[in-house]
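One protein chain omitted, others in place.
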Amino acid sequence: MSWTGNILRVNLTKGTCKAETLNNDWAQDYLGQRGLATKYLVEEVDAKVDALAPENKMIMATGPLTGTMASTGGRYSVITKSPLTNCVACSNSGGFIGAEIKNAGWDMIIFEGKSKKPVYLYLVNDKAELLPADDIWGTTVWHTDEWLHKQHQDPMLRIAAVGRSAEAGCLYAAIVNDMHRAAGRSGVGTVMASKNLKAIAVRGTKGIGNIKDPARFMAAVNAGKKVLADNAVTSQGLPTYGTQVLMNVINEMGALPANNMQDVQFEGAQNVSGEAMHEPRKSDGKPNLTTNAGCFGCTIACGRISTIDKGHFSVENKPEYWGNSGGLEYEAAWALGPDTGVDDIDALTYANFLCNEDGFDPISFGSTLAAAMELFGMGVITTKETNGMELKFGSADALVWAVEKMTTGEGFGKDLGLGSKRLCEKYGHPELSMTVKGQEFPAYDPRGIQGMGLAYATSNRGACHLRGYTVASEVLGIPEKTDPLVTEGKAGLVKAFQDATAAVDSSGLCLFTTFAWSLEDIAPQVDAACEGDWSAERLAEAGERIWNMERDFNLRAGLTGADDTLPKRLLKDAAKTGPAKGRVNDLDKMLPEYYEQRGWSNDGVPTPATRQRLGLA
Amino acid sequence: MLHVVIGAGPAGVTACEMLRDLDAAARITLISGEPEPPYSRMAIPYLLVNDIKEDGTYLRKSENYFPDHQIDVQHISVTAINPEDKSIRFEDGNSLDYDRLLIATGASPIQPPIQGIELPGVHQCWTLDDARAIAARALPDTSVVLVGAGFIGCIILEALVKRGCQLTVVEREDRMVPRMLDNTAGGLLKRWCENQGITVLTNTAVNQIAEKKNKLSVSLDNGNTITAGLVITAAGVRSNIDFLTGSNIDTDQGILVNQYLQSNQEGIFAAGDVAQGRDFTTGGFAVQAVQPTAVEHGRIAATNMVKPDSLSYPGSLNMNVLDTLGLISISFGQWMGNADGDSVVLLDDAQYRYLNLQFDGEYLTGASSLGHTQHMGVLRGLIRSRVPLGIWKKRLMDDPTRLMEAYLGSVQSLV
Partner (left out) sequence: MQMSLLIDAGKCTGCVQCELACSLENEGIFNPAKSRIRIFTFHYEGRFVPYTCTQCAEAWCMQACPVDAIAYDAATGAKVILEAACVGCKVCTIACPFGTVNYNSDTGKVIKCDLCGGDPECAKACPTEAITYVDADQTGYERMRAWAVKTDAGSTAIA
């Protein structure tokens, strides 16, 4: 219960859509969404498969609480093998389409094969059809969204789509839903486009009526909502400033990577911070931020809705960008701003709009551009490659030029679409790529926040803040404060965060609830909704099982413990300023202990005993 | 004050209620030409499929509703009106005086001039009595010919299909519901019906109906003949004004009324299907014969009966909603378009979805749709408010499905 019990299997090669029954035993072991869909992936897909081959599959999965009234219960994830990392990819998104899929009666949609011609999935409750996408292939996500609403005369259709960047082969293309929410990382959009699948348009009117114990569920939901409402981060910080509440905080603690992670602080941070988004601008007196926005069911509402200054050079004579759209979140703002040295908030917002409009990950894009800027500074990349553009750190012109190239993958946009690792390899300087397992870093410098170094190095999808967000503890003191510059105890902290996160990502809830909630707050909601007895301990155990399952997939894909590392810059080049001045990331002090706590061998392989314990044998 | 209301349909009943609200002391007499308590013809299709019983068609449900409101209901036919001495005469020769009179006698089906129309087994579907007769004959597998695919034909069409009848629809004009749907939408509706096993013959007329071995033989002008157990005619309606001959009340298609819904005779008002009232979008005077207009007429006429010339009336917006075997069609105002006005149409042939908006300058003046059911009332709000659409005109031209946004953004200024 609370799972719909139905899977939609879409075979793009054959052009068929078939209903299947969910494997309930797996649901009891892997909960839903991230965990359950990964279980299907690892059972059905050879880990060694070429991520962009028809043999790879792409799963859009909801969690058991998706579509319910549990706060933030609107999430879905996209699970596939990543073309960027060759690891398992699992990108989580909010907005509204996750709940819509669930309301249409489906726990997940498994896409397999490859369509001969561009198609989109039109799904209205039980009715699933693959329809020709010739009219929208080659167009942006935003145009696709508009076209599909009109085509089906339904303003309530929820739409997820890939943009032109995915079609052009950008390796970190996103799937964008509801105009500006995204399954953003690891190139899940690239996989979708490789299957000639342009979009998914869903309308669900069945609703969710199989909550196990409705009265107890509503009591747990209301208790959870109250905890969020009483917590300063989830009731004030996030609604007011969004995740951008962090920009100044992280900069001050010397953990804001800048200029392709050469520096750990950025002079212009204030100009692109959450606070700056509230400041009235000179031209029209309006702030960058219009309002905050909530995803489906979310009582936090950290989303940013912003405008660009109409007079800004990026949008002069482009009225189509004068309206509101999804504004800067912290990670995007960091990658597009501090990491490229640009502190022009309108240029950043414009770049962010384009990332949404044509569907690519702003973190990977910004970070890749930062690497290109460093290479340009070294004279390795020249104006010959950039068609005359001076690709300099701090240049808003360069940022705007680069993001526009990215949308269609033309010219230097093709190089940028490779991602930092492949771009740096192409230009002969792999050491300049700030990536783990091929995926670009987010916005926390592991020299200033030691635990994050271990979290990045061991993340199952490459560098990522959303796999073990020890920032919560090391910076914000959640659930308890640990010293960011200390390595002791971080192995256990990372493991605990990784396991808990895997459980949250499998539930249908948003990870941001964990600024206020622990698994003790989540378990009663899952337990009242779902078949089976769900305690916090069982959720953590499911999380650990999921983590090890993902690890196994990556190992089968050919990765080894040697890939659990960081770029040399972070291990060798000390931070130049701030509280962490003189520090590198001491990964070697944390990794062995982490392996041990995980029950893995010295080279990072789960031992038979661990597999046995978790039921993975 | 003596208020007399002739006709116990929605217009008459609403008027009586309004009269009572506005004048607690008035004497109100409601005269019904049928034996049943005031009922709704719109509910008859639901009666035919046993969704409701006869009392489910009643306009007011509580048992003593009319006595409780001191509305004296009399069941008798009116044969004449004499404005000179302010009285009406009944079929039994008696008469009744009034201070104010409302004529809300409604309309009757037109009897098409077809030979054999009077045969047993040929029925209209207008009164409860008709419904009982149809129910007796429209048995499973009965072949039924429905003559006329207008609004009324279409509302009973579904009931006949649900009763298991084999249905053939014969329509003289080139499409179904021609007063409500354009060629495209009418064509879609026809295909929808055909896909559900109904034979729909447009551009076809019935020449003659004959009796043949206990069955009816319906000859069409295309040369074919259909054998049927039941023929239902739904060839349109006309206002019940014949009894006004000699009354000096001016009539055309219906009773001619001014902006207060008063006829040319002092103290005599008209409402509903019998009134040729003002049309909101054209500004002209026409018989609309739809439920919302009847109710609106009833309220306005009653108001002016109590306080003469107190409520001027800009006209009713013609509107219709029709559910044909699950495909819902809606029309408002000038759905057929305005000279020199902009328009926008969305058509999804495969999914039977259609949306048509008609503008006059900055105003929305008409619309029609198929397959849309959510928030469609705002079309009325958008048309009747006469608020210039401003930026929403272009947005609706780009995507007419953004109706609700346009309404909230323009009429309610919520953005």
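Chains here go by letter, A and B, matching the order in which they are written, and residues are numbered from 1 within each.
Rule of thumb we're sticking to: a residue touches a chain if its C-beta (ideal position, glycine included) is under 8 Å from a C-beta of that chain, and two chains touch if they have at least 3 such contacts.
Everything quoted here is computed from the prediction, not taken from an experiment.
Novice: So which of B:5, B:28, B:300 or B:396 would be touching the chain we can't see?
Specialist: Answering carefully, the residue with contact to the hidden chain is B:300.
Novice: Would you mind spotting which of A:13, A:205, A:270 or A:283 touches the chain that isn't drawn?
Specialist: A:205
Novice: Determine which one of A:299, A:349 or A:585 touches the chain that has been left out.
Specialist: The one listed residue touching the chain not shown is A:299.
Novice: Given the contact definition stated above, which residue among B:83, B:381 or B:400 touches the chain not shown here?
Specialist: Looking across B:83, B:381 or B:400, the contact with the absent chain belongs to B:381.
Novice: For chain B, which residues lie in contact with the unshown chain of the complex?
Specialist: The list for chain B reads 10, 14, 18, 22, 40, 42-43, 46, 51-52, 56-61, 291-292, 295-296, 299-300, 303, 307, 310-314, 316, 319-321, 323, 326, 328, 330, 332, 373-381, 384-387, 403-405, 407-409, 411-412, 414-415.
Novice: Tell me where the left-out chain touches chain A, residue by residue.
Specialist: Touching the missing chain: residues 67-69, 71, 96, 99, 103, 156, 179, 203-209, 211, 218, 225, 229, 239, 290-299, 301, 303, 305-307, 323-325.
FYI, only the chains that are shown with their structure count from here on.
Novice: Which part of chain B faces chain A closely enough to touch in the complex?
Specialist: Per the touch definition, chain B meets chain A at residues 346, 348, 351, 353-355, 371-372, 374, 399, 401-402, 404-405.
Novice: Quick check on the complex: what are the chain A residues that touch chain B?
Specialist: My answer: residues 146, 149-156.
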